[in-house]
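Input: a single structure, listed below in structure tokens.
Removed: one protein chain of the complex. Kept in place: all other protein chains.
Showing chain A:
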Amino acid sequence: MRGFTLSDFETMLWAVQWTATLVIIALALGGPLGLLMAMMRTSRNPVLNGIALVILQIVQGVPLLGMLMFFYFGVPVFLGIKVPALISVSIAFTVFAAAFLGEIWRGGIQAVHTNQSEAAACLGLTRWQSFRHVIAPQAFRIALPATVGFLVQLIKNTSLASVVGFVELARAGQLASAATFAPLTSYACVSAIYFAICFPLTQWSRSLEKKLHVVR
């Protein structure tokens, strides 16, 4: 039994790197997949559209906690291989980010008026050229505030990785709490760190929203 010291706080700060790692992996892999999802969902091909919709509804209908459990405990049972926590947790967050970013970006794409793609088509652009040069840049601006908003959700949700024993910020807080019997101090520190990361992002998202509103 020992008291809560500065070194406990430092351990938490150290664990932030694993929170950051999860976020970066989820964005780096989930981002491109999300773009693919958004393109499938806005595609005229009913098969691609249907596949994306099914994936989306599964991910939306299952709690993130459930997905983490599935990829950490479930997949090894089915496949008979032991997967390191970092990998299974990364897969869960990647799938989560892909589905939700895909929906946010689909909304952005559909918010660009069909006039724009019509004008592009009438100038002889291909569907891809139209998407790349006309639709996507406008959709990106429209979806940027919501995308940053999702980033905040993602950062906070990485705390769920603690349930499979992955040591990131929240898990570091649990460990500190268990070692020092000072849950209030420990979790207050954890919350303060999350807040310090997320608050500037929400502010940024808000200012983006205002700025883009002026332009429109």
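In this section, contacts are C-beta pairs under 8 Å (C-beta built on N, C-alpha and C of every residue); 3 or more make two chains touch, one makes a residue touch a chain; residues count from 1.
In the analysis below, contacts and distances are computed from a predicted model.
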Protein name, per the UniProt record, of whichever chain is missing from view ("Nitric oxide reductase E protein, putative", "Ferrous iron transport protein B", "Beta-hydroxyacyl-ACP dehydratase" or "Amino acid ABC transporter ATP-binding protein, PAAT family"): "Amino acid ABC transporter ATP-binding protein, PAAT family"
Touching the absent chain when the full complex is considered, from A:32, A:84, A:137 or A:200: A:137
Candidates A:53, A:125 or A:197 - the one touching the absent chain: A:125
Touching residues (missing chain, whole complex) on chain A: 115-116, 118-126, 129, 133-134, 137-138, 141, 215
